[in-house]
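== chain A ==
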Amino acid sequence: MTTTPPPLLQMRNVSVRLGGDRDALSLIENIDLAIGAGETVGLVGESGSGKTTLGMALMRLLPPLLEKGLSGEIIYDGRDVAALSAAEMTAIRGGEISMILQDPMASLNPIFTIGNQLREGLRLHATGEGSLRERAIAALESVRIPSPEARLSNHPHQMSGGMRQRVVGAISLTRAPRLLIADEPTTSLDVTIQYQFLELLKDLQKRLGMAMLFITHDFGVVARMCDRVAVMYAGQIVEEGPVRDIFHRPAHWYTRALLDSIPTVDRPPRRLPTIPGSPPPVSARPQGCRFHPRCANAQAKCLEPPKAFEVGVDHTTRCWFPLQAQRGAA
Partner candidate 1 sequence: MDASSGTRARRAGIITSVAGLWRSLDWPLRIAAALLVLFVVVALFGPWLTPYDPLTGSLRARLVPPAWQDGGSWAHPFGTDRLGRDILSRIIAGARISLTVCALVIAISGALGTAVGTAAGYFGGWTDRILMRLVDLALSFPVILLALLLGAISGPSFANIIIVISLVLWSQYARMARGETLKIRNEDYVDLARTSGLSDWKIIWRHILPNIAPALIVIATLQVGVVIVLEASLSFLGVGVPPPAPSWGSMVADGRSYIASAWWLCIVPGTAILLTVMAVNLVGDALADRINPALRGRNI
Partner candidate 2 sequence: QADDLIVAVSTFSEETMTPWGGSGQRKTYLDVVYEYLTYVEPGTLKTVPGLAESWEVSEDGQKWTFNLRKGVEFSGGYGEMTSADVAYSIERLIRDDSRAGPASPMRRLIASVETPDDYTVVVNLNFPDFELAQGYFGATQQLGIVSKKHFDALGEADAEATPIGTGAYELASITPGSEIVMKLREDVEDHWRVAPEFETIVFKVVPEESTRVAMLRTGEADIAPIGFDSIPTVRDAGLSIVSAEATWSPVVRFGGLIETSENRYNPDAPWAIKEVRQALNYAVDKQTIIDELFHGEGTVASSDTPVAAWSSVEPYPYDPERARELLAEAGYENGFDITIRTFTTAPGAELPLMAEAVALYWQDIGVNASIEPVDWPSLRSEWTEGRANNYVWTHRGFPFASAANGMEAGYLAASVFASFSTAELETMIQDFSTEVDPEAREAKFTEIGQYLRDEAAAVFIALANEPYGISDKVGEWKITTAYVWNFDQVTRAD
Partner candidate 3 sequence: MLKLIATRIGEALIALLLMSLVIFLLSRLTGDPVALLLGDGATEADKAKLTQDLGLDQSLPIQYLTFLGNALTGDFGRSVTAGSQPALELVLLRLPASLSLAAVALVFTVTIGILFGVLASIRRNSVVDIAARLVALIGQSVPSFWLGIVLMYVFAVQLGWLPTSGYGQWQHYVLPAATLGLFTLAAITRLVRSSMLEAMGSEYIKLARIKGLSEAAVIWKHALANSLIPVITFMGTFFAVMITGAVIVETVFSWPGIGRLAYESILSRDFPVVQTVVLVITSLFILANLAVDLLYVLVDPRMRIRS
């Protein structure tokens, strides 16, 4: 095997438990995920599956109780982020790894002007020419905000949701991070605005050459944005692979069922195929394969926890009976 350069970020066996206890409930468990430089990895899953927790663990911004329950390795650029001190982490945040939060309404401080909040980040960014003000204007321009000078003195509540999300983008990207975690950055936006923001993000990513972990529950967005996809269910990554594989040849029954249940504009069925039941809450996650109580193909074996099987190039799944294997066998 040829030695490929190590990925920019490599998570190994990352778990987050509620508190330091070994047998406390875990929000996410045994996550292995790698993100290469310049690559966009999509993280999809339903509400409560642990996507945000994973993102926050990467940023080391978990609330204190969960921070205590963080275990595993998060190797970023040769360093284990999970073992860094608070001060070292502050140095990494913003400059190396940055994040766009889900809620543009809440992520800007209502008290301070846009300009003020932008400059704070710029001040920490050593490189860049021009006065702080000029650089702030440039930052707003880079996210295509019209008449940026005037906007500098605006307060967040004076802007529309789409604008605010772009400002959040501008703030998160001021220091040209190498890895951006985008946690459902478009969920609260209108579809037409979402479309534009996604295009913008793609553009910026190309320009800055950064890697991106794109968290979403929208398969349409994933299809448009990502190179690789990881599907989460109940705190685990149940399937991971290149975007085309996931969409065209899903291996996990859950991925497959989800994709089927999405109505599309052009082919309305009379009824939608559904998955029975609902995703389990953290406190009631089943033993073995987390999905087996809802799975059409559940068997006795599914009571044992499946490990990740390789089902294709770079394509793994946590299922005892992967779809492709069956198809392949058939």
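FYI, contacts are C-beta pairs under 8 Å (C-beta built on N, C-alpha and C of every residue); 3 or more make two chains touch, one makes a residue touch a chain; residues count from 1.
Selection rule: all candidates are chains of the complex that A comes from, given by their letters.
Nothing here was measured: the structure is a model prediction, and the numbers come from that model.
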Complex member in contact with chain A (any copy), out of 1, 2 or 3: 3
What part of chain A is in contact with candidate 3 in the complex they form? 59, 61, 63, 86, 90-95, 98-99, 101-103, 106-113, 120-121, 124, 155, 157-158, 168, 171-172, 174-175
